[in-house]
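I have a structure I would like to understand better, so I am pasting it below and will then ask my questions one at a time.
Missing here is one protein chain; the remaining ones are kept as they sit in the complex.
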Amino acid sequence: MKRIVHYINQFYGQIGGEEAADLKPLKKEGPVGPGAALNAALSGEAEIVSTVICGDNYFADNGDEALETILAMIEEEKPDMFIAGPGFNAGRYGLACGTICDAVKTKLSIPVLTALYPENPGAEMFKKTVYIIEAPMTAAGMKDVIPKMASLAKKLLSGEEIGFPEEEGYIPQGFRVNFHTVQNGAERGVDMLIKKLKGEPFTTELPMPVFDRVDPAPALKDLKHARIALITSGGIVPQGNPDHIESANASRYGIYDISDLSYLPADKFTSVHGGYDPVYAMDDPDRVVPLDAMREIEHEGVIGELYDHYYATVGNTTAVSNAKKYAEEIAQDMIKNNVQAAILTSN
Amino acid sequence: MSIKYRCISNNPLFREKSFPGLEYHETDILSLFRLISSEVASGSKLLSHPLTGSIRPDITPYKTVLISCEKGEPDCTSVLLMEKAIRYTEDLYKLREVPLYERWGEAAKADFQMIDYSIIKQALEVSA
Amino acid sequence: MAKTIESFGIPVVHVCSIVPISLAVGANRIVPATAIPYPLGNPELSKEDEFKLRKHLVMQALEALTTDVEGQTVFKE
Partner (left out) sequence: MKLTLNKFHVKDIQFAEKSSFEGGVLYIDKAELAEYLLKDSNISSVDFDIARPGESTRIIPIKDVIQPRYKKSGTGQIFPGFVGDVETVGNGETNVLEDCCVATSGKIVAFQEGIIDMSGPGAEFNSFSKMNILVPLIQPIEGLDKHTHEATVRIAGLKTAAYMAKQTLELEPEETQSFEHETILEMGVKYPDLPKVIYVDMVQCQGLMHDTYVYGLNVKGILSTLISPLEVFDGAIVSGNCAAPGHKNATIHHENNPIILDLLKHHGKDICFVGVLLSNESAMLKEKMRAAYYTSNLSRIIGVDGIIASEEGGGNPETDLMLNCKFHEQKGIKTVLVTDEYCGRDGASQGLADVTPEADAVVTNGNGNQFVVLPKMDKIIGDIEAARVITGGNANSIGDDGTLSVEIAAIMGSCCEMGYEHMTTRLR
């Protein structure tokens, strides 16, 4: 029988709620919590041999160290597969599920699987590399998710070909693959036009990716206690450009310490933006990254605090591949450092 | 006759022909596009589409782009079009470890130069 | 960039010189900046006035962050 290791948080591990969120990783034999239903749904083709449980805060706060410990616990079991969650829309739990799945896949080269709500940051971050069954927002949907997880787990274990997202229930990984159709392209197009003319629903074959607008994040409720970060796409970097950020549409970004500074001195910071006359920004880098103003506002108590690093890149205001990737990394870094809002400045 | 455009090119054939308004750069297409992107961000307008012709920027080594001499407020269409062209080119450069454009022999290079040149010449004939 | 970070639930205000570009790339909270070479400044002003201008823009940005918006919103004075 194929061996599966299952990962859940302190809550589903029946250890406790938020008060137990600092729980260090521990391992129990056999299935625990949702693992029981999952085990049953695997109908004897595979079994959960052990369950790793870790507190959400512990994992979030102890990053690499927690991951190392958990990876070692999983590896000991010599599993054929690793499953985490379902994490529904729980942010920290979802990130843990995604992070561990991704790491197990890379390190142990075994199939991995989790289940998350599509807008869970863990799903946003890892859907490309990890099969993530689409879960509803809350555990009320547990009974719908478990059979889908079991079904995909069996396929992954047997090496069977994995179908399309609509068939298997996973969140699309973002790969467009060629697919032969019964109708030719012209017939599909004319049918689509007739439906559009009649006002009937139709499905475009190629959604316009740049324009998948994001719903505005909710407003900051408590500015006085908020930690706020500065980001710039205006190319203000330390002299010498230590991260070698390119002068237009950069493929890199930098994170720079400003904890000891009340403004950006011109002898320590410069502009590498190639798109405009840099002389004004070089004379006073605060013209692009308003550190001096932010410090005063911080002292006045208008905001809780200014995050002690700022993020810098050049251009790339669009949501194109590079920009999207590092914007995700920046967002991750902000979450890790409890940044609650950001001011992005561009030329 | 006064020239109403700047011709930003990495195609040596334009240099050979002393093409009016030429600003020649010995570089690859992606770097050329980044340079044009900077010009456009500082207020030049694109006159020709950066991705002229049907030969992909990872296949031909040469592209030529016409931009305005005058600078004004940055033109949103031009700025976004350059960003899109750069993204498109970056993605195509990633297709192979060594992009195709680096691999051609002299005969193929000469043909690519001639096609790029023909496209810009025809563009100016049609759109004075 | 603003859009991607917002997808993680972190509100971002985009202080940007070319508002149409900011709109085109999907920022939700937009504050128009002064000019391209000096988005949060103006070299023609005295140091003090320039600082006031910058602080004012930053305060506008903070106000945008504390305002709930339905869709893309440009915060003008």
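Read from first to last, the chains carry the letters A, B and C; within each, the first residue is number 1.
The definition used in the following text is that a contact is a pair of C-beta atoms (placed from the backbone, for glycine too) under 8 Å apart; a residue touches a chain by one contact, two chains touch by 3 or more.
If you're wondering where the values come from, they're calculated on a predicted model, not measured in any experiment.
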In the full complex, displayed partners of the excluded chain: A, B
Given A:Pro165, A:Pro238 or A:Gly304, the one touching the chain that is not displayed: A:Pro165
Contact set of chain B toward the excluded chain (per top definition): 46-57, 59, 66, 77, 81, 84-85, 87-88, 91-92, 94-96, 98, 100, 103-105, 107-108, 110-112, 114-115, 118-123, 125-127
Hidden partner interface residues of chain A, rising order: 128, 162, 164-165, 172-190, 192-194, 196-198, 202, 204-206, 208-211, 320-321
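Just so it is clear, only the chains that are shown with their structure count from here on.
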Pair joined by more contacting C-beta pairs (B-C or A-B): A-B
Chain A and chain C: spacing of chain centres that average the CA atoms, whole Å: 25
Centre-of-Cα separation between chain C and chain B, whole angstrom: 33
Sequence positions of chain C contacting 2 or more other chains: 17, 21, 24, 36
Numbers and ranges of chain B residues touching at least 2 other chains: 41-42, 80
Interface residues, chain C side, partner chain A - complex: 1-17, 21-22, 24-29, 33, 36-41, 43, 50-51, 54-55, 57-59, 61-62, 65-73
For the chain A and chain C complex, residues of the former touching the latter: 91, 119, 121, 124, 210-211, 213-221, 223, 228, 231, 233-234, 275-281, 283-284, 286-290, 292-294, 296-297, 302-303, 313, 316-319, 323-324, 327-328, 330-332, 334-335, 339-347
Residues of chain B touching chain C in the complex: 41-42, 73-74, 76, 79-80
